[in-house]
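Below you'll find the structure, written out as structure tokens, and then a few comments.
With one protein chain withheld, the remaining protein chains of the complex are depicted in position.
Order of writing sets the chain letters: A and B. Residues in each chain are counted from 1.
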Amino acid sequence: MAPILCMRGITKHFPGVLANDRIDLEVEEGEIHALLGENGAGKTTLMNILYGLYEPQEGEIVFQGRPIKVSSPHQAIGLGIGMVHQHFMLIPVFTVAENIILGLRSSRGLVLDMEQVQRRILDLSERYGLGIDPNAYIWQLPVGLQQRVEIIKALYRGAKLLILDEPTAVLTPQETRELFHILRSLAQQGTSIIFISHKLNEVMAISDRVTVLRDGRVVNTVLTRETSQTELACMMVGREVVLRIERPPPAPGEPVLEVNDLHALNDKGLPALEGVSLRVHRGEILGLAGVDGNGQIELAESLVGLRRPTGGKILVKGRDVTGSLPSTLIRMGVACIPQDRKAIGSIGEFSLAENVILGSHDQPPFARHGLLNRQAIRRYCQHLISEFDVRTPGVDLQARALSGGNLQKLILAREVSRPHDILIAVQPTRGLDVGATEFVYRRLLEERQNGKAILLISTELDEVLCLSDRIAVIYEGRIVGEMRAEEAVAEEIGLLIAGSRREIGIGRRDESRSTADRKNSFAKETRERV
Amino acid sequence: MFERRAQPHGTLASVILIAASLILALLMGAGLVALAQVSPWEAYRALFYGAFGRIYGLVDTFVKGTPLLLAGLGMVIAFKAKVWNVGAEGQIYIGALFAVWIGLYVGPLPWWLHLPLALLAGALGGGLWGLIPGVLKAYLKVNEVIVTLMLNYIAILFVSWLVHGPMEEPGGFMPQTPRVATTAQLPPLFPPTRLHAGVLVALAAALLVYFLLFHTTLGYRIRAVGAGPKAARFRGIGVERTVVQVMVLSGMLAGLAGANEVLGIHYRLLDGISPGYGFTAMVVALLGKLHPLGVVAASFLFASLSVGADMMQKIVHVPIAISRVIQGLVVLCVLGTEILLLYDLVPLRRLHQRFSSLRFRREG
Partner (left out) sequence: MLETVFNRLFLVTFLASTIRMATPILLAALGEIYTEKSGVLNISLEAQMLTAALAGFIGAYYTQNNWLGLLLGMLAGILISLLFALLTVSLRADQIVVGITLNLFALGLTTFIYRVLFGVAVIPPHVEPMVEVHIPVLSDLPVIGPVLFQQKAVVYLTFLLVPIAHWFLFRTTIGLKIRSVGEYPLAAETVGINVTRTRYLCILLSGLGTGLGGAFLSVGQLARFTDNMTAGRGFIALAIVIFGQWKPYRAALAALIFAAADALQLSLQAVGVQIPSQFLLMLPYGVTVLAMIFVARRATAPAALAQPYVKEG
């Protein structure tokens, strides 16, 4: 088969970073080609170049035998290159059909031709087994379906090459399985697919060939059937093991955080938490596993006082704090690393010094009688920077100039350096490189050793398995399972986060079992990796 | 074309851009003056003579700069918190009303009690007028731009009704109140001139606002709410409470500006005590880069422009409104070039790189 795509010598610098260093990539027609690498290895940058979002400083791209220069996504689409981003490029208040035809010509000139579009969408949906209703609004659809809308959007525009950026990050195992099914059927019918991932098991399961990136360079391109996970892992990180976390035996004390039958609404006013009960003890990490959008954010917001629960109770050290203000909860000893570092965790325009006193700006020694002690604040910041190894030229730097890892370290430093008894960590390593991830893990375990109670909310099952003493699973706003870590069977968790337990109840036993089988291998792989 | 800088350029670059903007605006103003068929050279000579060429002009600059400074400081506080108080004009009128009320109907009191009381009442009035949109914004999510602007008209009309009716001077010919007691008046500093103690009040206020913003927890909260409202709320800052406080403080300073006008210049309440100081104050705050000390410079600069323009109108008959045009142009230029502080212009940088690499090669 002839290659549909050849990228040669692609180089891209960002201020201070060499994101892509002379990268070569070749994709065959009808091939599923995995692009494997850790966060920050340069996968997304490379694909954004191919998709016309970034302009490379060097290198050439040959697509379908012709050299091309892509300067915009629009042009890429016109050439037959489609991309499904990690953050969907869909407009929530538009319907599926409106999203799909956005920017396209209409057969009726200026006027939208919705009926015809709907028919074509249904055709495509049937051909690849996508099950899409063109009249549904995006905000009404579950994430898995939104992703398929993205795929249809690319196919509708005649994509010959489909790029999927970490497509499984937001999916349940079951949805992942369905996605893989769709991808195979696409490849069989001639579409080439670039599958970006950092998950070895998925790459092994879906791809024909794998190109491994590390630190902006190509390590190697190999046939999937001729390689193994160990070999790929080795290429990906440049050493044998990703993370080796020493975890001393747990010594849990009295419960610090108790959540009883908590109910809350999401931003759209729909139920997001429907009776969550949890208990976190001193000296333990409770991992809350689950796929994005099952109430984790609403739970975290309720626990730090950003969202008023509609029912149930939250107790901190035995005191009822349901519906308390964030300031009260901080004083009660609730620390939190929020999911969004930039908008919620920090203030970009503020200096590092000003950022580290967020939440204690009116406490001595930073302030007395309403007056700030700038000297003390700077000294404190200096102290945290060195203790938490934040790489920065100084305390007066604006927070937005920090890299993701360093900013996360700063937020972690701020939260755990304040008197506290409980730490809520929401996706604490999302988007961080290996070094920073390791640092965060070590600090979380240190917290545990110091007798703090830690609630780790994460969609990364590996992360939950590797850090937690106990694991709870959240699905559609309910806790659907809870177990001790040493009793945790990854396949069972896999089932739970997909909500499969209830499906067993309504008699789809066969399908569930096959999911179980699949999860079985998934879990084994996961543990191997950890 | 633009690439974001990791750290914005510093104060010096900012000052250079402002100076360049000022020059550019004066040039464009010269164009307009030429359109009015007046020699720009003559016109600007009159302007500079009017503003700086005589004691009276200098004094007038301070007199006119004082309310701008006070109200501008109020805008700094509001804008820092990204609360868009467009209602300084109304707050000035209500502040003036409260101050006059104390000056007229309370007393007799010794001056050291009466004057501070009247000033305080002015601040209180403005603060009250700011409290309304503040509460509406904070707790009912009502757009403050529209509400504060509407309250301007309501305040001005309300004061107009008072001076035409209930508070009108008995037996007077003009729609205005009687004079306030001398004990409530801001004393003149150099008696034949109009310069009065209000300017000292305003300068003290500038220092106070500077201190408030950068050295107090309230100031920290104000800046945090403006720069990162979600982060502020997350870490326990009462955003709603802060928004209300910001609107009240902002209104208080505007109210003080109103009190300054009636206790230092007119000695009574009448229609049109403010020729749009509340609006000019907004651009003064922007030109001063929302820094209290920058606002001191900006307010006296703008005041000198309008004092000079007054002379320009008298000598070469260029309408005084030119001052407002130039003021607007200065700030528009500053806003248009601000991007250069946050971003690098890519073609310019490439040029610079090529240049420095050439130099490097020659040295090597």
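We adopt the following convention: contacts are C-beta pairs under 8 Å (C-beta built on N, C-alpha and C of every residue); 3 or more make two chains touch, one makes a residue touch a chain.
In this text, all values refer to a predicted model and were calculated from it rather than measured experimentally.
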item	value
Residue among B:Ile55, B:Leu113, B:Met174 or B:Ala321 that touches the chain left out of view	B:Ala321
Residue, one of B:Thr66, B:Thr280 or B:Ser299, that touches the chain absent here	B:Thr280
Which of B:Leu109, B:Leu131 or B:Met150 contacts the chain that the document leaves out	B:Met150
Contacts of chain A with the absent chain, listed as residue ranges	14, 48, 51, 53-55, 72-75, 77-78, 83, 85, 88-94, 98, 101-106, 110-112, 153
Where the missing chain touches chain B, by residue	2, 4, 32, 35-36, 79, 84, 86, 136, 140-143, 145-147, 149-154, 157-158, 160-161, 164-165, 276, 279-280, 282-283, 286, 318-319, 321-325, 327-329, 331-332, 335-339, 343
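Criterion: only the chains that are shown with their structure count from here on.
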item	value
Chain centre separation in whole Å, for chain B relative to chain A (CA means)	47
Partner chain B, residues of chain A touching it in the complex	15-16, 304-306, 325-330, 336, 338, 340, 343-350, 354, 357-359, 361-362, 367, 370-372, 374, 397-398, 401
Parts of chain B lying in touch with chain A, wherever the complex brings them together	3, 6-8, 214-221, 223-224, 227-228, 230-238
